[in-house]
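Note that one protein chain is taken out, while the other chains of the complex remain in position.
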Amino acid sequence: MTVKIGLIGLGMIGRDHLKRFNDIITGAKVTAVCDINHAAADAIASEYNATAFYDAEAMINSDQVDAVFICSIGPAHKAQILAAFNAGKPVFCEKPLTPTADESREIIDAEVKAGKRLLQLGFMRRFDPGYQALKQVIDSGELGDIMLIHCAHRNPSVPESYTLEMAINDSATHEIDIVRYLLNENIISVRVDKPRKKTRRALPHLQDPLIVIFETESGVRVDDELFVNCHYGYDIRCEVIGENAIAALNEQQLIATRSLKGHAQHIAQSCMERFTTAYDREVQHFIDNIHSGKEMSGPSSWDGYVVALVCDAGLASLKDGEKHDVLIPQRPAVYR
Amino acid sequence: MTVKIGLIGLGMIGRDHLKRFNDIITGAKVTAVCDINHAAADAIASEYNATAFYDAEAMINSDQVDAVFICSIGPAHKAQILAAFNAGKPVFCEKPLTPTADESREIIDAEVKAGKRLLQLGFMRRFDPGYQALKQVIDSGELGDIMLIHCAHRNPSVPESYTLEMAINDSATHEIDIVRYLLNENIISVRVDKPRKKTRRALPHLQDPLIVIFETESGVRVDDELFVNCHYGYDIRCEVIGENAIAALNEQQLIATRSLKGHAQHIAQSCMERFTTAYDREVQHFIDNIHSGKEMSGPSSWDGYVVALVCDAGLASLKDGEKHDVLIPQRPAVYR
Amino acid sequence: MTVKIGLIGLGMIGRDHLKRFNDIITGAKVTAVCDINHAAADAIASEYNATAFYDAEAMINSDQVDAVFICSIGPAHKAQILAAFNAGKPVFCEKPLTPTADESREIIDAEVKAGKRLLQLGFMRRFDPGYQALKQVIDSGELGDIMLIHCAHRNPSVPESYTLEMAINDSATHEIDIVRYLLNENIISVRVDKPRKKTRRALPHLQDPLIVIFETESGVRVDDELFVNCHYGYDIRCEVIGENAIAALNEQQLIATRSLKGHAQHIAQSCMERFTTAYDREVQHFIDNIHSGKEMSGPSSWDGYVVALVCDAGLASLKDGEKHDVLIPQRPAVYR
Partner (left out) sequence: MTVKIGLIGLGMIGRDHLKRFNDIITGAKVTAVCDINHAAADAIASEYNATAFYDAEAMINSDQVDAVFICSIGPAHKAQILAAFNAGKPVFCEKPLTPTADESREIIDAEVKAGKRLLQLGFMRRFDPGYQALKQVIDSGELGDIMLIHCAHRNPSVPESYTLEMAINDSATHEIDIVRYLLNENIISVRVDKPRKKTRRALPHLQDPLIVIFETESGVRVDDELFVNCHYGYDIRCEVIGENAIAALNEQQLIATRSLKGHAQHIAQSCMERFTTAYDREVQHFIDNIHSGKEMSGPSSWDGYVVALVCDAGLASLKDGEKHDVLIPQRPAVYR
């Protein structure tokens, strides 16, 4: 059986996933694509031998589609997700789940009502071999109790459309999710530090770099350097400090060169390059789950909701520089 | 469609592949297992819900089997491969293709007669992300013309059954194949150096370590340290020296720790651990090729035959310490 | 000419310097040692063929002594330094200059009155090849403007005598000084963050780890992880983030091993081991300055005074968790 995928949203990440389905993923085929830009939908449908849709709901309900793959902009997510739930079709949704925590809550409610998970969220880092190795060494107990985590999230540059808030909403979300994954616990407070010294490479409306400090339930202190115009690469760092020992993401390359550059290892230049294996694996995981008939697994709507709650606190702190608490409701049983 | 796999030979590597089909591989299922040890065949067939066979030919010709996966001992390979060819079923065969080059030649002749490739050989290193990155940087021209390659092939230890000749036939085969892959050219001579100093960890019938020196068609000099009782790990090294720069396999871990051991990265302890991704990928490649209806690709019978010719020269040099030339016939068109 | 050294204080660091004078330093000899513990003074004087003193002032004024080397406890420093100034003898003083900034001010005043520097302070990190390489790359402009510095100061453990305040007064002092050295600017505020999660290896009166956040005049944000019971080693980290690139202290070993520990580099186990070259160099620098007849150079009383001012703010923040400003007077011309 080949899972027939309907893919919504033909922007950068949408096209990247389309290529992935074509080249890498086994057991699935994109049979329908949807974009409000008719020309884009037509062109890509033709290129990939799929049917073009301009209306998401029509595509979702089409019998050409077994599963829905959402790469549209955040504000469109909620309606598309709920439509897919209604159509009884499994959903993969790129992050963020929804722009606000309140909207995410509606999706949670729908899954709770269904009594099972219906969606996999695109927090791809959980499928990254580096982070998985980090989690493995934490879980092994080799490090002892964890006390501190130092993170850095560096982009070579960001487009003009990148707003001040996106440092929290778009960039820090990944660390928020991955810290919860690594430690199996929630974040309970956020504080944003704005260093006075800013890079002149950033557009004037930005504050770059930023330091965000999280505290988890058990008291672990996490600092996250968000530096989205770092110039030199897409560079994700994570160092976990335990009572016995420390573990950290290392360089992510398997070869090194000796040249006029010195003894060097390449640093990724984009999210797509750094997390290519993670993207491949998260999508294959979604497809394999469908094949096996199992309930959705991996990052959930609940993860998306909780991350949105933490972001809300972060945005408040971005304004006033104070520490803001995060109140997280009881986790429903379907997300055990 | 799920490809029905008949797997022959339930030794260590056979069982490893069986687990792999069960846990990792998509699009295939082991439906039949075969071993001359009836008890082993029965027990494993029962565990994996497959049919037990004790006779390879019977299993190969059974309609429970779409494709044949050969993990038996080397001397059994030729007959099983030819039987599968006759049955029109695609073959995956663990290396060596056959114990001698002459036997391999018969398989070549059968594929030439068929006018297409029918077999994928288990030189898994070609699917290793590290070696692939090394090949990519060589092919990019960044290193300039290649002049030297330094390899090391280190095992923590070997069983009592490991013979002196296996350093060539079993261990060096991997470097022989991968050098051909990296450089796109053949090896034309072999010399084996036997250092006077041997590890006391090796059994008395062995000469460990050994240094094997290959020369390729274009004149590249390759040295390969074979050290199969190195005690500390399964450690595969490869450094490629070009006119402009050097590239080398780096540590293969994505995390590092700071502990009482110092700043450390784990070294794999077995072939299975070091090349787990490569094994997964080579098998998935085989299955994907079947699904797509394409001709077999990846390492071929021809590769197995040529490696066997190089090994013959290596074994001669192991005896007399002299340089031995390798005569490689014209490559048939099916292996272009 | 051999400089005759009178060394005061025969504790751990005093004995370490004594051994250094004996084994490494050229152009100087310890001719007199002084300790209020008569037995210790006698024993060591006998071992090193020096004269024993029990009274610092007597030794300072003895004509057996050309220069004074102070390794006594902090509260004793001021009187000994001023006595040496009066005797017209150059002084090397271990840090801290004095326990409080006010006392340090008296020493500053004495040097200002003398119109020249008379003392070298024991901030040995400025002589460390690693930090010097870091300063060189910062000064080269290769990193661009600096915006952030991430430090870690980790000890395997601390003795029972180590107090909560010493995390600031004793440990963080080194980062306070070195940040000023690296950036050529002062620190203007301090905030101490106390993570809720503490290591169980620390004695109950400690808060370990701590995070101290400094801001410099130009707005650089520096965070310093102080973790003095980290168990695994004496590990000093420093990462400097600029607009163009990042530079960091690397592992400080020149060899690496492959063993059952993996691919590993040793981490120092003590301050003495980590900074052995720095200690050797700072002392040789002091002696060479005397030989050359030049004014004292290297870390000064002023550096000691300013670090004491920053520590005062840090201690205040350790109590209330708030950010505290540091007011630094105009630097006198002798410390240009």
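Read from first to last, the chains carry the letters A, B and C; within each, the first residue is number 1.
Please note the rule applied: contacts are C-beta pairs under 8 Å (C-beta built on N, C-alpha and C of every residue); 3 or more make two chains touch, one makes a residue touch a chain.
Just so you know, these numbers come straight off a predicted model, no measurement behind them.
Novice: What shown chains come into contact with the chain that's not displayed?
Specialist: Computed over the complete complex, the missing chain touches A, B, C.
Novice: Which of these, C:4, C:258 or C:324, touches the one chain of the complex that we don't see?
Specialist: C:258
Novice: Considering the whole complex, which of B:53, B:92, B:227 or B:302 touches the chain not shown?
Specialist: Looking across B:53, B:92, B:227 or B:302, the contact with the absent chain belongs to B:227.
Novice: Looking at C:22, C:184 or C:250, which makes contact with the chain not pictured?
Specialist: Touches the omitted chain: C:250.
Novice: Going by the contact rule already stated, which one of C:15, C:29 or C:291 would touch the omitted chain in the full complex?
Specialist: C:291
Novice: Can you list, in ascending order, the chain C residues touching the missing chain?
Specialist: Interface with the chain not displayed, on the chain C side: 26-27, 129-130, 133-134, 137, 142-143, 244-260, 265, 284, 288, 291.
Novice: Identify the residues of chain A touching the omitted chain, counting contacts across the whole complex.
Specialist: The missing chain touches chain A at positions 231-233, 235, 251, 258-267.
Novice: Write the list of chain B residues that the hidden chain touches.
Specialist: 145-148, 150, 193, 195-201, 209, 211, 213, 215, 218-221, 223, 225, 227, 230-232, 241, 243-246
The criterion applied here is as follows: only the chains that are shown with their structure count from here on.
Novice: If you average all the Cα positions, which chain's own average lands nearest?
Specialist: A
Novice: Calculate how many whole Å lie between the centre of chain B and the centre of chain C, each centre taken as the average of the chain's C-alpha atoms.
Specialist: A distance of 57 Å separates the two centres.
Novice: Any idea how many Å lie between the Cα centroids of chain A and chain C?
Specialist: Chain centroid spacing, chain A to chain C, equals 45 Å.
Novice: On a C-alpha centroid basis, what's the spacing between chain A and chain B, in Å?
Specialist: Whole-Å distance between the two chain centres: 38.
Novice: At which residue positions does chain C touch at least two other chains?
Specialist: 231-232
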